[in-house]
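Yeah, one chain of the complex is gone here, protein chain that is, but the others are all in their spots.
This part shows chain A:
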Amino acid sequence: MLLVDKHRPRKLEALHYHQGLSSRLKALANSGDFPHLLVYGPSGAGKKTRIVATLKELYGPGVEKIKIDSRVFMTTTNRKIEFNIVASVYHIEITPSDVGNHDRVIIQSLLKEIGQTQQVDIAAKQKFKVVVINEADHLTRDAQAALRRTMEKYSPNLRLILIANSTANIIAPIKSRTLLIRVAAPTIDEMVGVLKHVAELERFEFSDKLARRVAEESGRNLRRALLMFEALYAQNEVVKDNTPIPPPDYETLIGQIADELLADHSPARILLVRAKFYDLLTHCIPATVILKLLTFRLVAKIDDVLKAEVIKWAAFYEHRIHLGSKVIFHLEAFVAKFLRILESYLMGMEF
């Protein structure tokens, strides 16, 4: 079992940071009048951990017994779609964005079905059931519109918890019907505390300095920090303060791409890095992640005057990735643009 899962807090009291938030969630869960929630924050901040703990506070240990169901839904055009549901007696968890454009069908049929029946277990602490919707920011507009009245109409039997990375793609009517809960990423100090706690439980020797370095390298993402920490101890027998932290493979590769681009600004380089881009893409690294990491690697090593310009084009091509169909075009276009800007600047031309 990974350390991340092994030491995941199961109760609201056991959470290490955002004490104010934990006590508010606890108060909500005990008030008997639980609202619809929209939980948002960057990844690795602990959104899911907090929700699972809140569910436990709501219903007791029964929510931890989960099973996976596979259901078949019919679309309006009579196409069958398979959909996986994680469910306990009290709650279900769905990821409607799995089925792409057909998510509206799932929302309409599944939520209504759940909303029309009461809690089966009479001994249950709450009369309503909870539906957790993952990746709510990837729901289509139609699916979100379908949620609007459902949330009001079936509110006696049904509470929704939406999880999203950002609220930008969530339509205003949904936002006005939910209680927004922001889970910020932990600060470096908070992360050091958690890392030290885990190290103590695992009986690792772990200095403050190293903890701080791991926390800073992870970019305030606790999940990543714990994985790095585990990798550090798995790969080295003796861990010292200055032991290099092994970065993920894809980051090493992107670092290589950046170095190659900076070493030689010729069109031949574009051809060279193309193979590496394909390598990354076939390993399912999202194009946005590639472009972002590459940009920050490049920006760190170029002249200050150029930075704003490079960011501008990175933002431009990142937008194109979302609109276009083939991501490789836009990655290469960005590389070509970058080389052009850099070369023009070095030759003293306008860019």
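Quick note on the criterion: contacts are C-beta pairs under 8 Å (C-beta built on N, C-alpha and C of every residue); 3 or more make two chains touch, one makes a residue touch a chain; residues count from 1.
Everything that follows uses one rule, which is that contacts and distances are computed from a predicted model.
Chemist: Name the absent chain by its UniProt protein name; which of "Replication factor C subunit 2", "Cytoplasmic tRNA 2-thiolation protein 1", "NADH-ubiquinone oxidoreductase chain 3" or "Ataxin-7-like protein 3" is it?
Modeler: This omitted chain is identified in its UniProt record as "Replication factor C subunit 2".
Chemist: From the listed residues A:V130, A:A146, A:L232 or A:A258, report the one that touches the chain absent from this view.
Modeler: Counting the whole complex, the residue in contact with the absent chain is A:A146.
Chemist: Using the touch definition from the top, which of A:I68, A:V120, A:C284 or A:L323 touches the missing chain?
Modeler: Among A:I68, A:V120, A:C284 or A:L323, only A:L323 touches the chain that is not shown.
Chemist: Out of A:P35, A:G62 or A:P247, which touches the unshown chain?
Modeler: In the full complex, the listed residue that touches the missing chain is A:P35.
Chemist: Which one, A:M1, A:A168 or A:M349, makes contact with the chain that was left out?
Modeler: A:A168
Chemist: List every residue of chain A that touches the chain not included in the displayed model.
Modeler: 24, 27-28, 30-33, 35, 40-42, 45, 76, 108, 112, 141-142, 145-150, 152-153, 155-156, 166-169, 172-173, 175-180, 182-185, 219-220, 288, 291-292, 295, 299, 304-305, 307-308, 311-312, 314-315, 318-319, 322-323
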